[in-house]
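Dumping the structure here so I can ask a few things about it.
All protein chains but one are shown at their positions in the complex.
By letter and in written order, the chains are A, B, C and D; residue numbering begins at 1 in each of them.
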Amino acid sequence: MTKRVREILGYYDSENAGVRSNLARMLNHGKLAGTGKFVILPVDQGFEHGPARSFAVNPPAYDPRYHFQLAIDAGCNAYAAPLGFLEAGAAEYAGEIPLILKLNNHDVLNDEKDPAPAVTGSVKDALRLGCAAVGLTIYPGSTATKSMYQEAREIGEEAKAHGLPLVIWSYPRGSSISKQGETAIDVVAYAAQIASQLGANIVKVKPPTAFIEQAEAKKAYDANKVTLEPLSARIKHVLQAAFDGRRIVIFSGGPKESDEQLINDIRQIHAGGGFGSIIGRNSFQRPKPIAIELLGKIMDIYRS
Amino acid sequence: MTKRVREILGYYDSENAGVRSNLARMLNHGKLAGTGKFVILPVDQGFEHGPARSFAVNPPAYDPRYHFQLAIDAGCNAYAAPLGFLEAGAAEYAGEIPLILKLNNHDVLNDEKDPAPAVTGSVKDALRLGCAAVGLTIYPGSTATKSMYQEAREIGEEAKAHGLPLVIWSYPRGSSISKQGETAIDVVAYAAQIASQLGANIVKVKPPTAFIEQAEAKKAYDANKVTLEPLSARIKHVLQAAFDGRRIVIFSGGPKESDEQLINDIRQIHAGGGFGSIIGRNSFQRPKPIAIELLGKIMDIYRS
Amino acid sequence: MTKRVREILGYYDSENAGVRSNLARMLNHGKLAGTGKFVILPVDQGFEHGPARSFAVNPPAYDPRYHFQLAIDAGCNAYAAPLGFLEAGAAEYAGEIPLILKLNNHDVLNDEKDPAPAVTGSVKDALRLGCAAVGLTIYPGSTATKSMYQEAREIGEEAKAHGLPLVIWSYPRGSSISKQGETAIDVVAYAAQIASQLGANIVKVKPPTAFIEQAEAKKAYDANKVTLEPLSARIKHVLQAAFDGRRIVIFSGGPKESDEQLINDIRQIHAGGGFGSIIGRNSFQRPKPIAIELLGKIMDIYRS
Amino acid sequence: MTKRVREILGYYDSENAGVRSNLARMLNHGKLAGTGKFVILPVDQGFEHGPARSFAVNPPAYDPRYHFQLAIDAGCNAYAAPLGFLEAGAAEYAGEIPLILKLNNHDVLNDEKDPAPAVTGSVKDALRLGCAAVGLTIYPGSTATKSMYQEAREIGEEAKAHGLPLVIWSYPRGSSISKQGETAIDVVAYAAQIASQLGANIVKVKPPTAFIEQAEAKKAYDANKVTLEPLSARIKHVLQAAFDGRRIVIFSGGPKESDEQLINDIRQIHAGGGFGSIIGRNSFQRPKPIAIELLGKIMDIYRS
Partner (left out) sequence: MTKRVREILGYYDSENAGVRSNLARMLNHGKLAGTGKFVILPVDQGFEHGPARSFAVNPPAYDPRYHFQLAIDAGCNAYAAPLGFLEAGAAEYAGEIPLILKLNNHDVLNDEKDPAPAVTGSVKDALRLGCAAVGLTIYPGSTATKSMYQEAREIGEEAKAHGLPLVIWSYPRGSSISKQGETAIDVVAYAAQIASQLGANIVKVKPPTAFIEQAEAKKAYDANKVTLEPLSARIKHVLQAAFDGRRIVIFSGGPKESDEQLINDIRQIHAGGGFGSIIGRNSFQRPKPIAIELLGKIMDIYRS
């Protein structure tokens, strides 16, 4: 157990030993074991965006076992997916990689402006599948926040009582927020704060832009001369918003973009003190060897 | 146990001994111990207003442990915060200051006209975190009052059965009320009455202005020559509305304003028989030594 | 919060913040506040031995309020009693002294050789009465240990989940143990180990004699040259048996004996590293001023 | 509400207002309303002793409605009976007299040495029948005390949570006690203490004789010169044992005896500070007008 891992576990000293053990399982797994950093493979896009949009570009990825193997071969800390995908491989890959059951989901066949995901799994599912954590998405800015926050809280309470950490994907979206605002620095920082206040042990947000959505926030940034450039400064600010760096915050890779851009972003996330990345489409939407190479490069950055 | 504390506990003789013990824990803690007065530190603004607006002016306040320490050093009666903030310090500061779990929350990423906060914590959370009370916000005037009042009542029932007092933040807001009306004397008095009728043991409202929102209320004030000036007279009227002074009513400090104005308000609250203040932004949005000095001045007034 | 109290709380880092807060409430109450030492007033003798045997010598002690007041006036860390006694004073004395609900009891109208106490209170009772802990008696050596241990364990699990520490009175008794063996050093040490393994946060045993009951234990003591004289050495050994001093072990005063003998015993308990005493009959079976004087002397020893 | 009734209700200040209201209903009903004294009609002998032994001497008493009417006509504070008897009249006499559901029972078709009564009613039964309290028998001294005490405690907890006071008939009996010992002063006092410690609001015992059963108790009585003659002194001692007079203790009339003897006993109970009598066989085993006359005499004594 490295000093850094102990330090991070120390941030969670109000949680029971079970929650801390499962955090340790993820922190001590894969190529980043012991560094305090994370690269997680998430594959919920089949549900969230549809199968062809997600997998047609790399058809082996239609097979749920493909993603278990990818996460294992790449040396990720964990693999996160909805119930069906996990059920399709959990027995075969039992014990090979920490699993995160993403237990709410939303699809775009009904793409409402104010999304409210459905709860599609349970804490008991996570336990019978051998998961190391449960995960949920909330959409701050949606008019449906009341039900989402309450579900996150109730599931989190049950999960933690059973020794499972709570991961929250905090993605601002909804009629109260502009499209540009979804990744605005003030909005992303706020989303990280909300997830942390809901009791999340790991918070996932998108890398923020320098855009500021809320007039009141802009006043605060200006008045207090908060540095928002470059990206690493914004990452640092998001970490501040997540209890001054005392909550694990990881950043999504977003849609498939140029590798160079992605790598640059990772460097900035690392420089800003981010705890790691969750890389979905940029990994499974390319042939496995190439994906593993890219993930290896990302891990090298986080190890540096 | 002072005579005044006994007298106040006597107001709650239909509550079980557990509720009274926890009220006593707060009444007998900190610099105002035994006076029957309260100064509480509340820090839910990270959730309610956003992290940068709340903490950028005093960056150490991003760290949840900062507020535990501030409340302890200043000698507050209690510290109130949402789940995440309490989880981040409850173990480290176990037994050092009475805690209030504020277990519903609302954020302004979706700043609807008729807000309905989400329930973000439970009575069991409060017990496992060692809290002395639970707190909730209601927004009288919102179209969502039915669900809010019911949640307050159900949580209150469970909390009290487990020996935890119920604190209600009663903040009029919503499409039925004008902006000016939110702090109108008739509306604030009404909000105090509603919270008391819902079974609150401690009621928190904003200091009222002399504005009167409701025509029918105006008639009653005029007909009965109710004195509404100065502020101390309005405070006295709010206390009347909270069961003739037999419920603990404390007043918020509101947004950061001039210290002189704040101190004057406190003097009026004290003169009007108010039970104390809940001072958030005016305390944690300045360097800790200065905050402690200000809180000390406020406590001196309540002790006088 | 003193360094010693923090250190003791650190022994319980697998417990939730609620359990730790309530331990802190007792550790920080009364004349021994902050020292890490305990003097607790227990009054269950009315139930366990009968009212006249317990109170006839000092008739004011028939009144349940007497004991609340005695514990408060003497500056004890806590007062422990069965349901009826606590219900008879909890409201009047709410918040004045930490309470321990002793929630199983046995009487001698049916004084069987292998006693099995009845569960006479619940965790919910403890919460509604504002208690800081729950307590139970087990009788290792009785043929009824299976049901007793299981009740202790189930009640302990529920109590801790609700933030209440578990106190176990571990009193060897039953057909497998000789009368002399009930206070034998090997038996008392074993009783402390069993209570600790059952999850007790505070363990209460009798001061052990140098007698050794079990042949196998005698072999171990002889072979390893374990020092058993004077009493302080035996106290030290009992603490070893309670997780090497990492569980709070307090010692009963036993039947009313000469004050000199009692004081000498306390000195030995203190010298051996004991966490304190639980003084029942030696306190409430004499006039209150004299009891307070005696308790004061005991506290002075523990403070030295 | 008389001063005396207020004073008695004050003994129960840890109970909820519902329990206190139902105590007040009984205290303020019938000819003794407001005096703080009780005469209760109990009719469980049909179950406990058999119908012919109970009712053949006065055949109208086979009809359950007879007893409702008797209690009403005599001006008793309450009428206590098992489920069947109450179900047979509760609707017809709804609101006319406070009812106590005696919800455990034992019969002599199986007259074991160590009796353990069956739970024959529920708190829900008591509520649907409009009862003012629930009652149970315990047999201290029986080898079955563990299950009896636990049932009493669990039913008591549920009853009080629903606003119903708990009445315990505490009748020492069993293989650990001699026949003479069942009414020995030390045993009856102990039985009163146990019932009080189990949370009983009203305790019913038999008038004690001057016999002393337990050697240890005898030592205490002798050493402390406890006065045990005449009966009024013993009554006073039993009240001491019931929390120094702060629990309502009422005394049974026992088997039908000479009226003169009964009346003398009542005078002694009254002189010793007893809260009243529960008169079964001495009332329903004679023609109603004569029974009413006798009960009237008893009430006159308690009113004097």
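One rule holds for everything that comes next: contacts are C-beta pairs under 8 Å (C-beta built on N, C-alpha and C of every residue); 3 or more make two chains touch, one makes a residue touch a chain.
Because the structure is predicted, anything quoted here is derived from the model rather than measured.
Although it is not drawn here, the omitted chain touches the following shown chains in the complete assembly: A, C.
Within the full complex, the residue among C:M1, C:A217, C:A271 or C:I292 touching the omitted chain is C:A217.
Shown as candidates are C:G199, C:G253 or C:G276; the residue that touches the absent chain is C:G199. Residue in contact with the omitted chain (choice from A:L70, A:A90 or A:A116): A:A90. Touch with the chain that is not drawn comes from one residue among C:H49, C:H237, C:H270 or C:R286, which is C:H237.
Think of the hidden chain as still there; on chain C it touches residues 11, 13-15, 140-143, 145-150, 153-154, 157, 172, 174-177, 186-187, 189-194, 196-200, 214, 216-217, 219-221, 223-224, 226, 237, 240-241, 243-244, 246-247.
Taking the whole complex into account, chain A touches the unshown chain at residues 1, 5, 9, 13, 16-25, 27-28, 90-91, 94-96, 124, 127-131, 161-163.
Throughout what follows, only the chains that are shown with their structure count from here on.
Chain centres computed from CA atoms place A at the largest separation from chain C. Note: Cα superposition of chain B onto chain C, rotation of 180 degrees, nearest 5. Repeating the A-B interface with over half of its contact pairs identical by residue number, the matching pair from C-D, B-D or A-C is C-D. Centroids built from CA atoms put chain D at 35 Å from chain C. Spacing of chain A relative to chain D, judged by their CA centroids, is 66 angstrom. Residues of chain B in contact with two or more other chains: 13, 16-17, 90-91, 124, 129, 161. Pairs of chains that satisfy the touch definition comprise A-B, A-C, B-C, B-D, C-D.
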